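Excluded from the complex is one protein chain; the other protein chains are retained at their positions.
Here the chain labels run A, B and C in written order, and each chain numbers its own residues starting at 1.
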Amino acid sequence: MIYYVGSFLLIALGLYAVIIKKNLIKILIGLDLIASGVNLLIISIGYVKGGTAPIFSRAGLKASMMVDPIPQALTLTAIVIDASEMALAVAFVVLLYKHYGTLDIKKIRSLKW
Amino acid sequence: MVRKVVYSIFLAIIVLALAMFFAAYPFGKNKMTVGEYYLNHGVAQTGAANIVTSVVLDYRGFDTLGEVSVLFAAAAGVAILFFLAGGTKREQEDLTKPNFVVRVGSRIIFPFILLFGSYIFIHGHLTPGGGFQGGSIIASGFLLLYLSYPGTRTNRDGLSIIEGLAGLTFVVLGLIGLFLPQYSFLYNFLPKGTLNTIVSAGILPIIYIAIGFKVASEFAGIVDDMMCQVICRGGGK
Amino acid sequence: MILVSWVLIILMIALAILSIELKNLIAAVVAVGAVSLVISLLFLLIQAPDVAMAEASIGAALTMAIYIIGVRKTERSEKDG
Partner (left out) sequence: MVNLANPILLVVIPLFFTFLIALSGSFLKSGVKYLPVIAFALNIIVSLALIPEVVKNGMVIATTAGFKPPFAIDMAVDKLGLFLSLIASLLGFVASVYNLFYIDEEPQEKFHALFTLLVAGLTWMIITGDIFNLFVAFEVTSIAAFGLVGFHRDKGAIEAGFKYLVMGSIGGSFLLIGIIMLYAATGTLNIVDIAQKTSNLTFQQKLFPFAMIFTGLGIEGALFPLNAWLPDAHPAAPSSVSSILSGIMTTAAIYAIIRLTNTIFDFNQIYFFLMIFALLTLIFGEVSAFFQKDIKRMLAYSTIGQTGLFFFAFSLNTVNGLQGAFMQMVNHSLSKGMLFLVVGGMIMQVGSRNIDDFAGLGRKMKVSSFFLAIGAFSLMGLPPFFGFWSKLKIIFAALQNANAFLVASVVIILLMSVVEGAYFFKLLQVMYFGKQEKDVAVKEASYGMLFSVVVLGTVLLIISFYPAPVINFMHKAAAEIINKNYITLALKLGGL
């Protein structure tokens, strides 16, 4: 259960950073935390008590004693998507800094939400 | 201050909603239906020892194609944003050159990183890891090179050719399935081989190698664009 | 294992709070990388080695590198707020 709590807290912290923080990098950090929290949540859903990793690497592993492989596959996809989103976001931030000379969201013309 | 309180309440509501929902699905309880099918039949149907790989590349291979496109889109987006107008000369910032040990060390380590990365994506269907992990390890090798030799630039045309080729390999392997009697995209048409050997699982290792190359070249491209923004000055719009 | 995961999750939350509150942006970014690393350990604990590797190599290493490059290009520290 602690895994669920951890991932909820991560999501909440991330949302907090995105909404409250005024610094562009901090906003990106918030987005990253949300994404990590969601990934942790997905993996925790697939866990089965006493299960092993879903890899038949040696003899004697039984399919009934493994954790759910689907959430792991989904998370693999999600991690790569998050990383690409973050790369693009950093690029945007660098360019914003180039145009405005500041990372403060209040000083950038219409960036308010 | 009022804003903070309002948002905190909003956050609390979201967390509460999540907690209320997931209280019905406790941690560690078996919730599988489709997953069970994969565990029971995955080895026989795909020939990959690593069920996660068989899900990622075979059963849900179409997702992975999308994921590769997302990565491609991000790399292209970064390239668009950091595009420097044609003939602008790239000036070097006065960076303190990394010391001798770092430079020589990274040159020695670099081939090993490449080797390690390729090992991981070649064995993706047998052990944990695969194209994404291996590819990103190779990309971090490139990152190391950039850090120790700040002036380095990769051959971008070469990178985008690798990108394109790897992507096309994936799509074409999928399209072959449409010409077979099974008439299904991404059908695993090669023989499955014996479990737990390198040459097994049909097209899965080939796809993972293609993905490895693609991920490595995309991330190397992104890092290259970013580093150029740090090191080179001038140009741009 | 339960004890380990408790410790790791508390560590993770602490690092996440640090990454939000630290004024020094480089430090904040490093804290985010550390969060990713802790998460990848958690993934290992709940039997997801594939994902753990991906998180460690993509989430922790590459993303953090990209962040650091971005911070170096902009400002090192957060002014008030």
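Keep in mind that, in the parts below, contacts are C-beta pairs under 8 Å (C-beta built on N, C-alpha and C of every residue); 3 or more make two chains touch, one makes a residue touch a chain.
Predicted, not measured: the structure shown is a model, and the values here were computed from it.
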Chains in view that touch the one left out, judged over the entire complex: A, B
Option from B:34, B:115 or B:199 whose C-beta touches the chain left out: B:34
Residue in contact with the excluded chain [from B:70, B:139, B:209 or B:226]: B:70
Touch with the omitted chain, as defined above, among B:47, B:174 or B:212: B:174
Residues in subunit A touching the chain absent from view: 11, 15, 18, 24, 27, 31, 34-35, 38, 41-42, 45, 70-71, 74, 77-78, 81, 84-85, 88-89, 92-93, 95-96, 99-100, 108-111, 113
Missing-chain contacts mapped onto subunit B: 17-18, 20-22, 24-25, 31-35, 37-38, 45, 58-63, 65-67, 69-70, 72-74, 76-81, 83, 85-86, 157, 160-161, 163-165, 167-168, 171-172, 174-175, 177-179, 182-188, 236-237
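Going forward, only the chains that are shown with their structure count from here on.
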Result of counting contacting C-beta pairs for B-C and A-C, higher pair: A-C
Subunit A and subunit B, separation of their C-alpha mean positions in angstrom: 16
Centroid distance [mean C-alpha coordinates] between subunit C and subunit A, Å: 10
Between subunit B and subunit C, centroid-to-centroid distance (C-alpha), Å: 19
Set of subunit B residues in contact with two or more other chains: 50, 52, 128, 132, 222, 226, 229
Per-residue overlap in subunit C, given as positions that touch at least 2 other chains: 49-51, 54, 58, 62, 66, 69-70, 73
Subunit B residues touching subunit C - in the complex, by the definition given at the top: 50, 52-53, 120, 128-130, 132-133, 136-137, 139-140, 143, 219, 222-223, 226-227, 229-230
Footprint of subunit B on subunit C - complex, ascending: 49-54, 57-58, 61-62, 65-66, 69-70, 72-73
Contacting residues of subunit C [partner subunit A, same complex]: 2, 5-6, 9, 12-13, 16-17, 19-20, 25, 28-29, 32, 35-36, 39, 42-43, 46-51, 54-55, 58-59, 62-63, 66-67, 69-71, 73-75, 78-79, 81
